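Heads up, one of the protein chains got dropped from this complex, but the rest are sitting where they should.
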Amino acid sequence: MRVTDIGEMAIRNVKDLSEILKAAFPAAIKGTESPASNRLYVDVAAGAVKDVSLKLVSLGGRFQISVGYDDIGRRNALGYIQTFAFDGAGFIAALRTEVPVASPELDSVAADIPGADWPEREAADLLGLKFKGHPKPKRLVLADDWPEGIHPLRKDVPYNLIPPAAEDVAYRLDEAPPGTTVVPVGPFHASLHEPEHFAVYVDGETIKGCDYRGFMVHRGIEKLCQTQVTYNEVPFIAERICGICGSVHAAAYAQAVEEAGGMTVSRRAAYIRTIMLEIERLHSHLLWIGLAGHMIGFDTVFMQAWRVRERIMWLSERITGNRKTYGMIIIGGVRRDITPEIGDEVLGVLSEVEAEVRILMKSVIGDTAVHRRTKGVGYLSKEDAVRWCLVGPTARARGIRMDVRKDHPYAAYGEMEFDVPVADSCDVWGTVVVRFLEIFESIRILRQALSKMPDDGPLQTAAGAPLAPLKHGLFCVEAPRGEVIHYVITGEENRPERWRVRAPTYPNLQAVPSMLMNNQFADFPIIVGSIDPCYSCTDRVAVIEIGAKNKYILDRNKLEEISRRRKT
Amino acid sequence: MWLTSKIKQILMVLKPGVVTLKYPFEPRPAPENFRGAPHWDHTKCVGCAGCANHCPARTILVRDLCQDIRILFYDGSRCTYCGRCADLCPEKAIVMTERFELATGDREDITENLELFMLTCQRCGRCYDMEINNAIDKLDLKGYRYDSLKARMVVRKTSDRMDAELLDETENYQRPGK
Partner (left out) sequence: MRFLYSFLNWLIFLFCAPFFEGVMRRITARVQSRKGPPLLQPYYDILKLLGKESMNSTGHRIFNAAPMIAFASISAVAVLAPLGSRPGALASHADIITLIYLLTLGGVSVLLGALASRNTFAVIGASREMVTMIMVEPVLAMTLILGAVKAKSLMPVGAAFGAKTAGFGISSALMLVVYLLALQAFAGRQPFDIPEAEVELLEGPYIEYSGPGYALFRCYIMMKRMFYAGLFIAAFVPVIRGLPYVLGLMAHLAGILVVFVIISLVGATNPRLRIDQAVKYYAVLILAALCAVGLAAKGF
């Protein structure tokens, strides 16, 4: 039993927290619900949301995500949920509230919790909630020429709407600090692998500021899965949210639905899920090491790391049938088995990969030229990292010991022994070291999982009865980039009523402008690369907007190309 | 330190050597259990449309052409090769082949079109007709979709039973917004 003792009192478990809250806000708290020992749902009146949120943060909670949903049909209101993780005590608290749709106003917490900046802007764009006192109430997710007043996540907006474009609008970048020029990095740039726009303000070679405009690869996944597909088809779509960390999204979604529906999964299926998640972590970290090498101009590391990664892709192809989109996880279990023969094969590949990564590590970690490019670069102190609610290796490089596999164990991680590598250098070098060490920890977990896997047990467990609608469930999973959290509200018609995905790059990207300050422009790619950005994970909300007939012809063609919903 | 790590880096390369494969000048087959393009065995398919019900990409379309003939149409353009159709088929008529070299300029190369002659009921002598709302329909055809084959449009809304209005809407579907 772990104790969080930041803050006024020690919070040991869910009961402690709910008593403290009820004592502090007797009128505002309308009720609490704790379906399991690691979940607490607190219903709050809309006016008190800010105070209760700040209280939770002062008690040691870490803001994770906020979810807005459309409850107009039932209660003529818009619902709003904020989740806070108490890593030390091992539970997650969700504050639920609702505002009437006629006056959907809430107080913004973004000034005090910088990590809440984007979630609030997103809810404002997509649902029409208004946040009073938000420091930067600009559009986040919708395109600049999306007309006002159409909020895609509301149920009356069809999922494939193409509204007429608004006229004469452009994104207003932040004011450049005096004496600087703007270097437009993006939407097309060699160091970025996906389209996004960083307007970097440089003075000579020093970066003095940065404004970010992203969300150009929206695909409308949340809206699609809330209106078109059924529960068991969503994991296949969830897997394609990201090209590198697909299984984590499928696993988080499946576990969130299982929690909401009260389903259990057999131990064997849990172990198989663990194995697939760790294989994915290996693959992702090797990919990142290659990319980091490429960003600092060291293409040999790039090629060699990706050569090692290729072994893992071939292994996945033999186990799951595909190099990357494993397609293994569905609600209730997994689809394919890991037989002892496959287990032996995995162990063989792991030994080879481990030997190669050791050689790679020795040659990279000892290289003083790499040190010069990564040490002291992208400095962000531990306090700032906590304020921005960073997750994953980016946070662990700043001395924050957090890992969802240890704090909120899921699948078979509760039975695994492993360490969480943490570095103190608060810069890009720390992320390099942490990720290398995590590779070895993953290999250790895989070996344990293969040896401890129970010999029998069903691969899939059926639900028994249709899932009751309007049940809330949430789940966090440790993706290679950090914590992924999915929030599911079960619905009718065999599909989720609301599904919110928050990828780890979402909070990490918000901190990038701070990391860039006063660094050299040449360090821009490696600093952005150090959070291991996965823009496809980050931009996945709202309706697909297939460009508009406006003056930016280039944008329209590009958007048409990347839009997946092509009609014949 | 610097020099030794450089020498180590060069030596690191000598062991694996050149790893470039000569594909496509040399074939490189996929391993077994690879999820390539699905293939229907028309002799085993009974026309239950379970695959159509569960395809996440909605790329398998079903239509009763007339009393006796049901068309099962796999339009591979949106297929994600997830393999759910093969998992679910009760007759094991769908096999995920090992074909992955599927790029083509002709759409017909990736479609499979089955025309199935359906069995008639022993009592009433007619085929199981999904255009009629009956109890069996309601039980089995959850999430059943109905699409316009000519326009190959995406299913807009799933429902748990066959609905004449929905059919109408699908046939006369206009994209909203303008």
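Letters A and B name the chains as they come in the text, with residue numbers starting at 1 for each one.
The rule is short, and it goes like this: a contact is a pair of C-beta atoms (placed from the backbone, for glycine too) under 8 Å apart; a residue touches a chain by one contact, two chains touch by 3 or more.
Please read these numbers as outputs of a predicted model, since none were measured by experiment.
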item: Given A:Ala24, A:Ala111, A:Ala355 or A:Ala369, the one touching the chain that is not displayed; value: A:Ala369
item: Contact residue for the chain not shown (choose from A:Ile296, A:Ile330, A:Ala449 or A:Val484); value: A:Ile296
item: Candidates A:Pro104, A:Pro152, A:Pro421 or A:Pro525 - the one touching the absent chain; value: A:Pro525
item: Options A:Val101, A:Val183 or A:Val420, residue touching the unrepresented chain; value: A:Val183
item: Interface with the undisplayed chain - residues on chain B; value: 6, 9-10, 13, 16-20
item: Where the missing chain touches chain A, by residue; value: 181-184, 189-191, 202, 204-205, 293-304, 307, 367, 369-370, 372-373, 520-525
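The working rule: only the chains that are shown with their structure count from here on.
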item: Chain centre separation in whole Å, for chain B relative to chain A (CA means); value: 30
item: Touching residues (chain side chain B, partner chain A) in the complex; value: 1-2, 4-6, 8-9, 12-13, 16, 19, 30-31, 33-35, 54-56, 58, 77, 80-84, 87, 96, 142-143, 151-160, 175-178
item: Residue ranges of chain A touching chain B (in the complex, touch as defined); value: 158, 160-164, 227-230, 232-234, 236-237, 240, 300, 304, 307, 310, 314, 317-322, 325, 327, 335-336, 359-360, 362-363, 366-369, 493-495, 565, 567-568
